[in-house]
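Missing here is one protein chain; the remaining ones are kept as they sit in the complex.
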Amino acid sequence: MRHLVESAFTATILTLLFAPASSFAQAPATKKAWTPPRTPDGQPDLQGVWTNNTVTPLERPKGLGAKEFYNESELAAAIEKERKRLGQAEEEGRGTEPGTAADVHYDFSQFGLDRAQANLAWNRRTSIIVGPEGLIPPLTPEALKRRAERRARVKGHEFDGAESLSLSARCIARPNVGPPLLPAAYNSNLQIVQAAGYVVIESEMIHDARMIPTDGRPHLDKNIKQWMGDSVGHWEGNTLVVDTTNFTELNPYVDAQNLHVVERLTRVDADTVLYQFTVEDPGMWTKPWSGELAMTRLQGQIYEYACHEANYGLANTLSGARATEAEAAKNAAAGRK
Amino acid sequence: MKRRQFAVALGAGLLLPALPVWAHHAFAAEFDQNKPIKLRGIVTKWEVTNPHSWIHMDVKGDDGHVVPWLVEGGSPNSLYRLGFTKDALPAGTEILLEGYRAKDGSNRAVGKNITLPDGKRLFLGGSAPGANGDDGAKK
Partner (left out) sequence: MVLAGVLSMAAMPAWSQTSAYRAPRTADGKPNLNGIWQANNTADWNLQGHAAGQGPVAELGAVFAIPPGLSVVEGDEIPYLPAAAVKQKENRANWVKMDPEVKCFLPGVPRATYLPYPFQIVQSRENIMIAYEYAGAVRVINMGAPTKAPADSWMGWSNGHWEGETLVVDVTSQNEDTWFDRAGDFHSDALHVVERYTPRNADILNYEATIEDTKVFSRPWKISMPLYRRVEKNARLLEYKCPEFTEEILYGHLRKKGSK
């Protein structure tokens, strides 16, 4: 087994070292000469198992201002730095300080879940969010008010019951599945299957299959809200354009009451799908925001990620909270004596 | 041993993970950072579940009494992609564990580092003796 793990590590490092900066990072609007294959019924073929894990952060790091792209030498230096860091981390053991909250975790590397063993895509973008700011825009005053009110309501009740925990911890939804589809720390994988009139995007976590009809039908009536919203799609040349509305107020962006997401998926080469998205909600953000990243072909497949069925962590979190409260109550009583 | 923060930002900022690493689950709410633990025992079962896998192990105390423990690990899905199967950690395997105890005092721990008696790190340095990792599954 050792050779399998080592070669996975090496292969991934090679991918990190030698993956060319995706050409889409230079000028996304440029028409590509490459023609995607077609499904038997004539749709551009987006099918396969893809990973959207990336090194690029969602928002632009502080201090980079309007810098949207690293130049080739900056990128080469960053790749080399990361290669060294991952190589060292492997020798020295991944670093967190014992006795800290951050140290209370299984080791990602032992389960193949760390970045050294992930199929990460490099590109020259400084952030997934495009444009001069590269940041999620400010919240509107109403959204700030809603957020403050919600936070005041939940303060002190973070562990009352299952409903107090995050949708992720409850195995109901993973916000990075959105839409828009954003990377997860691991298992950041999805499978696309196409048939006449439908494109399905199944995210590995939490086995969420988004069924996207391309027959021109309207959205669901506005009374039906769904965790992943309601998606309808159509083709513009080789690009699948997906329009999603009918989100709840809790996912993927808490407090957004009128979320509208548009995604564009274009196969740009045999092993890459360009994924672009725009998020808007005038009651939530002062303006829309857009991003793009590459989805690259995954060596391997999606496996079942049943979550709720063995979610012992949720029970353990609540029982841990009850134990902490009991301890605090006992200490308070002892203190009063 | 030099320790470094996991996923630390290094200069160019290219290396910040796109999302908080532990966004989906607050482990520190479940396990106590002030209760580190070292266990040595025999695997009785490896539950290859999501969102986390669980290793059941029997630990013999100084009094000779055997106590079952339950150890939380990672999602097995990427292990499958690396060619491992459910037989990669068979019952009867001896393992050593460093981790943290559950806050509620039960015999549960999160396994920060799991090694085999020869020092190899589980799933990294080598597979458990008797493990069937080579089933021809494509990587």
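Lettered A and B in written order, each chain numbered from 1.
One rule holds in what follows: a contact is a pair of C-beta atoms (placed from the backbone, for glycine too) under 8 Å apart; a residue touches a chain by one contact, two chains touch by 3 or more.
Fair warning: this is a prediction, and the values are worked out from it, not measured in the lab.
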Selected from A:Ala66, A:Leu144, A:Ala270 or A:Ala315 as touching the chain missing from the view:
A:Ala315
Answer key for B:Trp54, B:Phe84 or B:Tyr100 versus the chain not shown reads B:Phe84
Chain A positions in touch with the non-displayed chain are 39-42, 47, 157, 159-163, 170-173, 191, 193-198, 200, 202, 206-209, 211, 213, 217-218, 220, 224, 226-228, 302-304, 306, 308-309, 314-315, 318-319, 321-322, 325
Since one chain has been left out of the picture, which residues of chain B touch it in the full complex?
48, 76, 80, 84-86, 135, 137
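The definition used in the following text is that only the chains that are shown with their structure count from here on.
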Just curious, how far off is chain B from chain A if you go by their C-alpha centres, in Å?
24
Interface residues, chain B side, partner chain A - complex
1-7, 9-34, 36, 47, 49-54, 72-84, 88, 99-100, 102-106, 108, 110-114, 121-127, 131, 133-134, 138-139
Chain B touches which residues of chain A in the complex?
1-2, 4-5, 7-8, 53-58, 61-64, 70, 74-75, 77-78, 81-82, 85, 88-89, 92-113, 115, 117-118, 126, 128, 159, 166, 168-169, 171, 174, 176, 182-187, 204-205, 298-301, 303-307, 309-313, 316-317, 319-324
